[in-house]
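First the structure, which I've put down as structure tokens, then a few questions once you've had a look.
Excluded from the complex is one protein chain; the other protein chains are retained at their positions.
Per-chain residue numbering starts at 1, and chain names A, B and C are given in the order in which the chains are listed.
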Amino acid sequence: MALDKPYTDIPGTTIFDSSQARKGYKLNQFFYSLMKAENRERFLSDERAYLEERNIGEEQIQAVMDRDYNRVISLGGNVYFFGKLFFTDEQSFEVGASSMTGMAPGEYREMMISGGRSVEGNRYTEEQD
Amino acid sequence: MALDKPYTDIPGTTIFDSSQARKGYKLNQFFYSLMKAENRERFLSDERAYLEERNIGEEQIQAVMDRDYNRVISLGGNVYFFGKLFFTDEQSFEVGASSMTGMAPGEYREMMISGGRSVEGNRYTEEQD
Amino acid sequence: MARITAGVATSHVPAIGAAVDLGKTKEDYWAPLFKGYEFSKQWIAKENPDVVILVYNDHATAFDMKVIPTFAVGCGESFGIADEGWGARPVPEVIGHPDLAWHISQSVIQEDFDLTIINEMEVDHGLSVPLTLMFDQPDAWPCRVIPLAVNVVLYPPPSGMRCYRLGQAIRRAVDTFDEDLDVQIWGTGGMSHQLQGPRAGLINKDFDADFLERIVNDPEALAAMPHIEYMRNAGAEGIELVMWHIMRGALNEKVKELHRFYHVPASNTAVGHLVLENTE
Partner (left out) sequence: MARITAGVATSHVPAIGAAVDLGKTKEDYWAPLFKGYEFSKQWIAKENPDVVILVYNDHATAFDMKVIPTFAVGCGESFGIADEGWGARPVPEVIGHPDLAWHISQSVIQEDFDLTIINEMEVDHGLSVPLTLMFDQPDAWPCRVIPLAVNVVLYPPPSGMRCYRLGQAIRRAVDTFDEDLDVQIWGTGGMSHQLQGPRAGLINKDFDADFLERIVNDPEALAAMPHIEYMRNAGAEGIELVMWHIMRGALNEKVKELHRFYHVPASNTAVGHLVLENTE
């Protein structure tokens, strides 16, 4: 029997396990490279050129350039890695996170100040049908 | 009570524990640097200059330049690290090891072919008085 | 002899560090949070520990995908502050305590914990934000710090019980260290939060309240909670809470709770904070 993945029925959530890690290897190493100021500069001055150098696929390149973080996740990206891009964009983690929820940043911030997203109805995918 | 070091009474033997590792940190990192061909070349062309760059102490520098491996050990060197210098010198591990025993390389090789150094009398320092 | 005098638990959100670094702590958004640490700052100034064993997780900062240790102990002399993408935080470098760190490492490896020993690494907000919360903005941190990094980035992290047992082993190691040292252990990360996907922003106050209560008074049973419960009920990144069990395992079975604080939100995260004294 294969490994148990009890977390696949959590709605709106992708656990960074070995499948994700392998899929996103080069993508995450790209995000990691943004910890160096000179790499951030080179990336920001020509995103596509920098990404192509790092030998990651076209889908991934497009997802990064679009800052489509749900797509980034589906391609193996992990938030602790792509958080470096939030910072490179001089964006807060709050705004970065909000971009994955379909909410406007102000609306998301209001939700957080009012106590955050409720866990009720958000534990199992089947609750969301 | 401090950590138990049951191995300090083994004659002619230095166990690479945390005390040794801390003492020999930069020294071992120097040996490690010899895994790159360009570093081997630079080292061989001017040993002292290369060693001084790496910010290790004068005692260590002298021990390395003398290829005095017992001294290297007493200064925190570990054989798996300084083995890189045997190879840099195009010397076999056998000749390198023999240099610490006070035996000539040929004599050491003969000992090994005849079954190696006996453990009898070599288990405890007190056996050697 | 060295002794573990107290445990501290706290969340470690990057935005908290930025609020201090940029002088925003008096703003409406932030003031209630920092108020919750006033007691702790005064307490620790009096306690004046010699060493803090700081359990945290590296957020893909010192460890990229090339090398991912489950437990990594910083045995180096000092640890620089990492640039996580917006320049390094303007805080002092972290001075280690190699003697004690090596002693702990050697001891717990001999108790079958398969540590990774780290001599050189930079530390990220996971380590520096708790220092800021407890010590504010000194020119130098007032104590030595032993970083203990736990993998919670790549699934599976160590189990809560494994963490608790590691804490117990650390306790035994500290107890046998010859130097006369007051040692604190801090567990950081959490509480409920999710930073990723459509469910980002999840907070679970009930889960957090229960966790705060039980880690003080029923820690071993709490440590048995499986990963899936954290991820499902406290958000994907709520799994960071496993690190608190290392702190708790290193304390006595019964502790005195000096301070408890809870606040929502800091950025995307529920902030929980405990100060626990190791009563004799």
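Following the convention adopted for this analysis, a contact is a pair of C-beta atoms (placed from the backbone, for glycine too) under 8 Å apart; a residue touches a chain by one contact, two chains touch by 3 or more.
Fair warning: this is a prediction, and the values are worked out from it, not measured in the lab.
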{"item": "For the chain not depicted, the shown chains it touches", "value": "A, B, C"}
{"item": "Contact footprint on chain B, counting only the chain that is left out", "value": "6-7, 10-18, 21, 25, 28-29, 31-32, 34-37, 40, 69-70, 73, 78-81, 83-88, 90, 92-94, 97-98, 100-102, 108, 111-113, 115-119, 122-124"}
{"item": "Residue numbers in chain A that touch the chain omitted from display", "value": "1-3, 17-18, 21-22, 25"}
{"item": "Absent-chain interface as seen on chain C, which is shown", "value": "65-72, 106, 109-110, 112-121, 154-156, 158-159, 161-162"}
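Note that in this section only the chains that are shown with their structure count from here on.
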{"item": "Chain contact topology (line, ring, star, complete or other)", "value": "line"}
{"item": "A-C compared against B-C, more contacting pairs", "value": "A-C"}
{"item": "Length of the line joining the C-alpha centres of chain B and chain C, rounded to whole Å", "value": "40"}
{"item": "For chain A, residues that touch 2 or more chains besides their own", "value": "none"}
{"item": "Contacts with 2+ other chains: residues of chain C", "value": "none"}
